[in-house]
Structures are given as structure tokens and as C-alpha cells.
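All protein chains but one are shown at their positions in the complex.
Naming follows writing order (A, B and C), and every chain is counted from residue 1.
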Amino acid sequence: MDKDLLRYSCQMALPGFGESTQRLLQAARVLIVGAGGLGCPAAQYLAASGVGTIGIADYDVVSVSNLHRQILYDPDDAGKNKAIIACERLLRQNPEIQLVPHVDKITSANVLQIIDGYDVIVDCTDNFDTRYLLNDAGVLSNKPVVYGAIYQYEGQVAVWNVVNHDGARSPNYRDLFPKVDASQIPNCSVAGVIPTLAGIIGCIQANEVIKYITGSLGVLTGKVLVFDVLSMQSRIVKIGATTKTSITELAQTVDVQTISPLALKRSIAEVQLIDVRTYQERDLEDIGGEHIPLDELEQNLDKLSTGKKVVFYCATGKRSAEAVKIVKDKMQAVDAFSLQDGLAGWSGLEEH
Amino acid sequence: MDKDLLRYSCQMALPGFGESTQRLLQAARVLIVGAGGLGCPAAQYLAASGVGTIGIADYDVVSVSNLHRQILYDPDDAGKNKAIIACERLLRQNPEIQLVPHVDKITSANVLQIIDGYDVIVDCTDNFDTRYLLNDAGVLSNKPVVYGAIYQYEGQVAVWNVVNHDGARSPNYRDLFPKVDASQIPNCSVAGVIPTLAGIIGCIQANEVIKYITGSLGVLTGKVLVFDVLSMQSRIVKIGATTKTSITELAQTVDVQTISPLALKRSIAEVQLIDVRTYQERDLEDIGGEHIPLDELEQNLDKLSTGKKVVFYCATGKRSAEAVKIVKDKMQAVDAFSLQDGLAGWSGLEEH
Amino acid sequence: MTITILAFGIAKDIFGSNTITVDLHGDVDVACLKDTLEDRYPRLKQLSSYMVAVNNEYADNTLALTMSDEIAIIPPVSGG
Partner (left out) sequence: MTITILAFGIAKDIFGSNTITVDLHGDVDVACLKDTLEDRYPRLKQLSSYMVAVNNEYADNTLALTMSDEIAIIPPVSGG
């Protein structure tokens, strides 16, 4: 055994996992998209196990309110780019591998180019737009996508778009969910998430990546694992051997203009401010402006100003971004912005 | 919400998990025994989630051959005590909590005193002696033990010795396995282990600790989870509501004679030196002496000298200690020693 | 025919429970189940898509249902 393989001797002792299997990991190039609750543990274990090249893509910065599940970051890292910090940390853990940060937001314009250098894509993102984008780009580029997603105490894992023995492709995300109205599904900051779920699902994703690269049996293709960490019950739902979708082009991602809380504070007298939250949330507290719940926006587009900036806000910036997308789609004459980090960002401003 | 709770806001957003639940975690004192493949992820997520006091007990040092699954350590840490390094690293991740390293080997003489300051014990050990010791100490001290164990691609998790509504205690490890012949079950360095399994099982242990502390439903009491990461099938085996064991005292742990690297260097010409590592490890490097892999020792006891000291060595001093125990049990005439910190300690000597 | 449905993810919130029962009439298939659920819970339809799993297999609209089937509603999940 080569000296450089000593680190991996405990996995190379596994039945059917010798030096040639370890060399497969060393030669593999894996792109992890999203360095958050799922991406941190997935990257940590793929680095530890000796995957030769690991790309980590995240345009976002470390936020204190995510440290409970994003275990690669310290409070001192707050405000720094997650991909860069994660790569630095993991390079110390395993100096023998290549770690490549990607700090640009992944869009329909750059996704094919970014994934071009990788063999496997790991979907650790936190939003539907990027999930669909990665899925479709994986299909168009003929690369497998190892999918993971979490909600409160529940997670899902699957491996999409693997070439079967007969040459056909296994199912992908659109076989399961052809399209989603993202505004209807709350994200982690609204619905909450238990950090250990992120750890379990991220490790399961890394496990599927290793199984795929090493040609192991039992890769989660043609099925989806649904895991509940309250009851500890898991189930594997069979989808079928072959995809029924036909994906021929990428949906164009919409670039949402955002405005920072500070910029809004300075210009609040000159903009049309619109709260897109529910009536219940509006009742509790607001920062002024008009109130048009997101699901009533399409019927009220005539209320939007074309003479000044329109700023939408919600609790976290997610539904307000959806509002901007609707406006860009239906009323191009309106100059619409989303309040970054929503009311959460606004109250952060008040505290300082 | 207090500013100091911002870090935990995403878990406090969970239904039924508010500020008072977070305060339960802050007030909890959890002892993790074993800072290896299971202890690293368990400690990482308990620290991230805000458990107020975390003790980490490990007398062993960081070894390069374990870095594939012990994700808190860098190659630079090789030879340093694992409990101390783990506490340092996790304190940077969450400076708001207390981290307490315990560097003494846990024995029947000190276990009750060490666990006295804690509410929950997490069994992340890698040997049956310490598993039984912790189990029995948990029963005698009336504390729950969150058990995890791994082998190749399979893991087990359970929560032992919880007080039921009727005041009776739930089953413990001896309900499942009354006693074990440890020499019949290979450990991770011999049988191998996939690193992601350690991550999944360690995270599940942390998840059960959080569920127990916060009074959540679905704690794994009276049952054991068996998880296979090749097929991704898991099953929960019911054991029953109440323990059938009667544990009234601790089994005495065997005291293993050790020899320091310096003392060995001075006396190396006068002792019988035996390497108990695997053939793969022996191939790479050795410090002389004969080679009898640990799992072949019992068939080769006649090769041991009764005229001079016998010194066993391995990578870290752990398997050589097992060798001493086997000899003490089967060949009392032999004066057997274990090289302290193994090859890691020996190379430390060379460097100075 | 009365069938029991297990809810996952946001469907737990939409149904207000981990399990619900529904009475189905006429052609008792997955399409009929979805119509009945979406009538009772309009928010379910607003998700645009969700998976119906029958005995741990993805079920399309034409699959006939029986009382002994284990039926789960598994909506999409976005968190990471």
C-alpha cells in the first residue's frame, strides 16, 4: 500500500473496497451546490474520504442564524463567502485533495459551464429554482445529480439521471415534481429545521456519491428515500426505472433585484412599499406600506406604480422575491425590488 | 427573542420548539465518550445546536488512519489527545457553550465520578469493554445512555435506561447482548467502515440526545434502530418497555500495563517486540520486532516469551492494549506491555 | 370507501394532522383521491405538484385504490 493511502486504510479494509476503489474516489470530480445545512456535512465527508476534486458553489455569506446546522463555520466567519470558507476549512482537514470554490450565483447562463468540469452534481441547495436548474442541467449534460432536501424533521434523498444498463436514463426531479409553486412551501427560516436532520441527510448524500463513484450496489436511482427523524421511520418510494420526462432546454432563471434594509430606510419616502405577507402576519406587525398578499398580486397588478421603484417585503425575502418575478413576467414597465432578508433583515437594522 | 438566541432561531421556528425548549438544551450537560467516528459528528451537532455543557472523553490520540471518518481532526493533529483537540475546535464553532475534555481512560474505578456531572451519556466508544462499562454505570447512576455502534456498512442506535411513565426503567444494552466475546467481532481497522456511516449514526445519536433533552416524542427507547447504508433500508426492532436485567455492580476493567516510547527505546534489546497491526499496515512501515496481527494472536500464544517482557505495539496503543488483555486472560505467565500511543508516540520520540 | 392518508412535509400543515381519512365515491383511483383532497384542502392544489405514493410506489392518476393500500401524500421540500 502506498504511504499516501494510509489515511484511507480503514475504508480500504471494507470487503470489495481495495486500492483500485480508492483510486476511483481520487480521480472523481464532485460539485456540491449549496454550502449550507446539507452541503457542510456532505463536503466534510467527501473530503475526508478522499474524493480528489471537490467544487463547492455558494454565492451567499455565513449568517449567525444558520450556524446551528452549518457546522463548517464559526461566528467569526459571519459575512464571509461560504464557498471560500468551506474550501479553506476542508483543505486543512485533507491537504491531499483539490478544493475549488465557486462564488458566483448559479444561473441558467452559467450552470452548464460550471458543471462541465465535474462528474457528479450534489444538490444541497435551499430553493426550488436552483433545484430545477441543476436537475435540468444534469439531464442536458448527462451527469447524475444527488438530490437532498429538508423540512422541519423530514428529509428526502435520491440520485437522478443515472444511465441504466439498457442505456436509458433513470428518473429525475421532474418525474417526481414536474413544477412547484415555490411561494407555497416555507423555507427553513420560516418553518424551522432540526440541525441533526441536515447532518443525517447531508451524510446520506455523501454516502450515495461514494456508492455511485465506486460502482457499489444499492444506489438510490429510480426511487426516493423519505426520512423522518422524529419517528426514525424511513421509507423508500419506487418511482420506476426510466424517466418519463423530456428536458430539452434550461428554464431561464429570473434575476431578482434586491434592496438592502439600509438602502430602503434611506429611500422609503420615495418608493411604493408593498407587504406581500398573509392577513394574519400583517395583523401582528408591519413596517408600513400597502398590503397585497402574494396570492392576490396577479389580480392587483394595476395598483403598482410605474413612476417610482416598487419594493416588496415579506418575512425573509423569499415571497417578496416571488412577487418581483411575477411582476417581471407580467408587468415589465414596473421597476420592482425585493427587500433583502425581509422583516428579519429590517429588525437587524433597528438593533444596530 | 433575546439576541443570544439568534443563532438558534431556525430550530426555534420548529413547531413545538420555542425559547423554553432552547433553554432546556442550554441547561443540559451531555457527556460524549469516544471522540472518534461517532463522537466527532455527534459532538459537532450537539455543540452547534446549543447544548450548554458538553464533556468529551477520550484518552486516545489522533491517528492519520482514522482521519477518513474522524472529521474534527487535521493531519497536523496526529499524536495529540482527541478530547482536547475536539473541545478546542468546537469552542471556536460555538463560543457560547462549555466544552470539557476528559483525557483519562474511563475505567471501573473512575466512571461513576466522571459521569456524575452529566445528565445524558452518549456511547460513541469503539470497544465492548467500555460499552458495557458505560451501560452499567448509566444504570447504577440512573442516567440514560444514547448508544451507537458501527460495522462496515451497518449501524445500530438506541437510547438505554430511560425512566418510563410507570417509574420502571427501559431496556439497556445487556437486554440486547448480555455478554460478548470481543475477540470474535473485528473492529473498524480490521473489518473496515465507510466514513459516511459514522456520520449518519453519530448524527442520529445527536438527534436522539436532542429529542430526549427537549422531551420530544419518538425517542428510541425500548427498541433499537438497525441501519444499512448500502441498501438504505432501516428497521426498528422492538425490545419491550421494561428492562429484564438486574445490574448491581460494575465489572472490573482490566488494568493494562503500558510502556512509554522512551522506556521502550532504552530497553528495546531486552524485550520481545510484537507488531499486532494488519498486514497492510505492516507493509508500510514498522519499528522492528515480530508481526502477529491481533486477530491471529490467540492461535499464536505459544510464540510469546515467558523469560522476558513482551511489548505489543500498533498504530495508537489501542489494539496493543487488547493484545495485553488477551494475554492476561489466557497466558498469565507472560509479562505483557502495550506501547503507549503506539507508532504515533514512537515517531513523536524520533522527532524530539 | 374510506381510506386513510399519511401526510408528509407541508401536507401535515395543510391537513392539520399526520393522518386523515377521506370517503371516496365513484371511480376510486388516484385522480379521484386528488380531486377530493384538493376540494377539501385548496392549498394542496396550489403546490402545483405533490407525490401520491401507494404502497411505497409512485402512483399516477389512473391507479385504482383499495382500502388496504397504504397511501402517502409527499409534497416537495426545498430546505437545505
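Things to note:
One rule holds for everything that comes next: a contact is a pair of C-beta atoms (placed from the backbone, for glycine too) under 8 Å apart; a residue touches a chain by one contact, two chains touch by 3 or more.
Please read these numbers as outputs of a predicted model, since none were measured by experiment.
For the chain that does not appear, the touching partners among the shown chains are B.
Note on the undisplayed chain: of the listed residues B:A27, B:V163, B:V237 or B:I268, the one touching it is B:V237. Interface note: of B:D181, B:E249, B:E270 or B:D302, the residue touching the hidden chain in the full complex is B:D181.
Among the residues B:D119, B:E154, B:D286 or B:D335, only B:E154 touches the chain that is left out of the figure. Seen across the whole complex, the unshown chain contacts chain B at 34, 36-39, 124-128, 131, 148-152, 154-156, 175-182, 184-188, 191, 193, 198, 224, 226, 228, 235-240.
Keep this in mind: only the chains that are shown with their structure count from here on.
Centroids built from CA atoms put chain C at 26 Å from chain A. Taking each chain's centre as the mean of its C-alpha atoms, chain A lies 34 Å from chain B. Per-chain Cα centroids separate chain B from chain C by 44 Å.
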